[in-house]
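Here's the structure we're looking at; comments come further down.
For this view, one protein chain was removed and the others were kept in their places.
After this line comes chain A, so read on.
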Amino acid sequence: MKIIAYRKLWLLIGAGIVTAAALIVLTLGLKPSIDFTGGSLTEVRYSTLPDKAVVEAAALATNLGTVSVRQSSSDVGQGYLVSTRDLNEGERAELSAALTALGEGGEISRFTSIGPVIGQELKDKAVWAIGAVLLLTICYVAFAFRGIGWPVSSWVYGGITILVLFHDILVPMAAMSLMGYFLGAEADILFVTVLLTILGYSVNDTIVIFDRVREKLHEHRTEHKKMVKVVGGLDQEVVTHTLLKPFDQIVGQAVNETMSRSINTSLTVVLALVALYFFGSTVTQNFIAVLLVGVLAGAYSSIFIANPLLVMYEEWTRGKREVK
């Protein structure tokens, strides 16, 4: 495949995806769950389901402020999810009594109440966690590829990894926004877990290709050392390099040679996710769907964004190097 030859086209498509994803996230927005906003969620199950309006009226009658009621059907029966502000023990008991009295077999199967301080803290922590992963990844990649040096510094490999990671989390965020808009899915603590998991995983493919670029560079690079007299100083050893093959060809070859492993490593994860989506618990279904989008985005970006960016950077700086 001509990944590097058509690099401008691929980058244009990549930019289009990122722009579209950013627009979706900005316009539709993520719907934060009570994990972040604080509030309470009560799940009530019935053997014979009362009308939603009845449940709404009963919940409102408890004077807990704004109440929202959604139907929930889990594997163990049907019922409703009632969200309110965070409740203290007395209010919880009152709401539970009001809800369970509405229909036959009324039973509270789940209750969560989260204070606003805890919600805010989780939000802060989420931002810090994502920031920390990005920072540590750029440092690690720069460190791991420290020997690569010329013609592109190892920090550039780290930087490109991060740019690619932005793409990789922006796309699942857009997916989450769409799911929130159309299906009412809420971004909860599991969603942040997905983002952190994607950050850790999708960088793998990029590293595998960079690893091959490194190997090829060592094969096709010669090193010349010479001593240079520095005015008023000691002799200094200066190392210059020559590539026996243009950089874009080296990268292109690395991408093509690692293509089948990039696809296969992601494919095995996709197979696991597909099994989880169709056979796994409904509790984690949204989590799996977003993860699936993230893994696909990660596989795409490592081939179609990371390496074209690397080649473009080298071309862009080549002029400067030659002037030296």
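By definition in this document, a residue touches a chain if its C-beta (ideal position, glycine included) is under 8 Å from a C-beta of that chain, and two chains touch if they have at least 3 such contacts; residues count from 1.
FYI, contacts and distances are computed from a predicted model.
Q: Can you pick, from "ABC transporter permease", "Acyclic terpene utilization AtuA family protein", "RagB/SusD family nutrient uptake outer membrane protein" or "Protein translocase subunit SecD", the UniProt protein name of the chain not displayed?
A: Its UniProt record gives the name "Protein translocase subunit SecD".
Q: One chain is left out of this view; which of A:Val208, A:Leu243 or A:Met312 touches it in the full complex?
A: Touching the chain that is not displayed is residue A:Val208.
Q: Among A:Leu199, A:Leu217, A:Val293 or A:Ala306, which one is in touch with the chain left out?
A: In the complete complex, the chain left out is touched by residue A:Leu199.
Q: Tell me which residue among A:Ile189, A:Leu243 or A:Met312 touches the hidden chain in the full complex.
A: Residue touching the chain left out of view: A:Ile189.
Q: Against the chain that's been left off, what residues of chain A make contact? List them.
A: Missing-chain contacts on chain A: residues 74-76, 86-89, 92-93, 107-115, 117-118, 120-122, 124-126, 128-129, 132-133, 136-137, 140-141, 144, 189-190, 192-193, 196-197, 199-201, 203-204, 207-208, 211-212, 215, 257-258, 260-261, 264-265, 267-276, 278-284, 287-288, 291.
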